[in-house]
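Note that one protein chain is taken out, while the other chains of the complex remain in position.
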Amino acid sequence: MAAREPSRYLARALPRAFAPSARPQAFLGRRNVSDEAPARRLSDQLEDLETSSSLSAPVSDADAKSFDPIARSKARKTQLPRSRYQFRSPKYDRGPLHPHQPPVPSDPSSRLFVPGPFALPRAEQTYNSTVASDILTLCYVHTPPGFKAPVKASRLREWDDSSPYHKNRPLRGPRGGDVLRLLRKPIKFNNIPKIERITIHSYVKNAASDHSGWLHVAGIAVQAISNVRVETFKSKSSVATWSIVPGRDTVAVKAELQGENMYHFLGKLIDVVLPRIKDWPGVKGSSGDSSGNITFGLEPEQVALFPEIEVNYDMYPPKMIPGCHITLHTTAKADKDARLLLSAMGIPFYGKIIH
Amino acid sequence: MSMHTTLRRTAATLPSSTSTILPSSQIITSQSKSTTFVCSQCRHATLLRRPKRPYTFTQLITLSDGSAFTHRTSSPAPVYRSTRDTRNSLLWNPSSSKLMNVEDDEAGRLAAFRARFGRSFDASVPAAEADPDAKKAAVEAAKAQELADQEEEDNLLDLISSFGQQEAPLTEKEKGKGKKH
């Protein structure tokens, strides 16, 4: 088969080569930008586009009023077969070589299609219009012309070659622990920290010892406040006092919010829920995993303050509303930047701020 | 192992012409003994699960200062009116004097007390706020001083402010109070 292919391409290409062409034939082997065919240029392709948008194109009122899609379809003598107007995606993905391929997930006919966004969230607009540019101005570091940053030593240590076995060994990690922290680059226009995703996680200790109802209630509550289906997780560690065995007991629920859901949740959390918590001092200044993700916890009484839970508070069994941990993942590489971003978005911090 | 792992092969159906692209003749001989399919790596069909998402409504949230915005929520209530939010909570408005627990000083007693005994205890009050207080105190101190003798109210502030001046009526009043309770 491999031997056949070139001949097929050659057969296709030959008539093209012999066809009369406006372009000089001398430079056939070379392609330059300057002698690009005029039909290939972007500006020429744009000429095919309509200049006016279809939204603004004039339509006569009579046409608009008389148009009734339902009546038109009813008036047809023979109805179209369903397959003519509704494509159904295959239920299974049978691999890239199968002739019947499912459409890409962004196609509305795909089974994996998730519609959205449905609105332009307020928190996102605030970030784009105000917060991002302020952070860029605040974090600007001036490097004078001619400035050369001092060369830093490599973070991984080399072996001292005291032993012949050191040859070709991978480098050692830094002193005092093998963890390589994230490198914080100077903040420029293209790496302004922003909120990446929000995780709501709830560990239900009674789920193992009591009954699974705890887990169901926690899942429903977290789904209600986040608009996202939750995932459940089994315990990884053993807790003897709660009789939790690793790998056996499903003890936690988690919801991951991204995009529009995330911004709606953040806006609701900041504007409605957090101010209603009594004597809430703010998020602790020392929270964070030192790579730009800030976590704080909400008690069960505080979770009950969400408007989604308040609206049918009676439907949740008493005392079974879970507490949860909310992690705000940002693209910042250091907690300092993440805190700057979050406090600009309206989350207060208290206590000693640890960077 | 072999380069053609995705191919399904049976020894019996292999035509002699295609055997040249097989990696080695050894495999063929070993396969020719068994009649089963040899499939070292296969691609099963994966079910494309529809993502499950809860039903969401559009909800109008009205904050305490009248500003309103819509968001997507799982709650079926069309409008949510909040009474306590960032617009009227102290944590988000640290400089707002309206939300601070400023003591009521309608009768001017506190001002009278300050005018008489100095104001070292509220030295921590920021200067901008203290200035109007001082003016108010100066105006009301005169009034309050006249009124202080006549008014007989069970007010702790009153007791404190009139402590130094009139010892005799104070003790009487306290005794009377003790009897009442």
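Letters are used for the chains, namely A and B, taken in the order the chains are written, and counting of residues starts over at 1 for each.
Here is the rule we use: a contact is a pair of C-beta atoms (placed from the backbone, for glycine too) under 8 Å apart; a residue touches a chain by one contact, two chains touch by 3 or more.
Throughout what follows, contacts and distances are computed from a predicted model.
Peer 1: One chain of this complex is not shown here; going by its UniProt record, which of these names is it: "Phosphatidylinositol glycan anchor biosynthesis class U protein", "Trafficking protein particle complex subunit", "Large ribosomal subunit protein mL46" or "Checkpoint protein"?
Peer 2: Not shown, but named in UniProt as "Large ribosomal subunit protein mL46".
Peer 1: Could you run through the displayed chains and say which ones the absent chain touches?
Peer 2: Its contacts among the visible chains are A, B.
Peer 1: Out of A:51, A:83, A:129 or A:163, which is the one that touches the chain we can't see?
Peer 2: Answer from the full complex: A:129 touches the omitted chain.
Peer 1: Please give every residue of subunit A in contact with the chain that is not shown.
Peer 2: 53, 55-56, 59, 64, 67, 69-70, 73, 85-86, 108, 113-120, 122, 125-126, 128-130, 133-134, 137-140, 142, 144-148, 150, 311-312, 315
Peer 1: To test your reading of the contact rule: which positions on subunit B touch the chain that is missing from view?
Peer 2: Contact residues on subunit B toward the absent chain are 50, 52-60, 62, 66-70, 75-79, 95.
Definition applied: only the chains that are shown with their structure count from here on.
Peer 1: Write out the stretch or stretches of subunit A touching subunit B in their complex.
Peer 2: Residues 89-95, 97, 102, 110-112, 114, 118-119, 121-122, 223-225, 227-229, 260-261, 264, 267-268, 270-272, 274-276, 280-282, 307-308, 311-312, 346, 348.
Peer 1: If we count contacts the way the header does, which residues on subunit B are in touch with subunit A in the complex?
Peer 2: Residue list for subunit B touching subunit A: 6, 43, 45-54, 56, 58-59, 61, 63, 69-77, 80, 82, 84-86, 88-89, 91-92.
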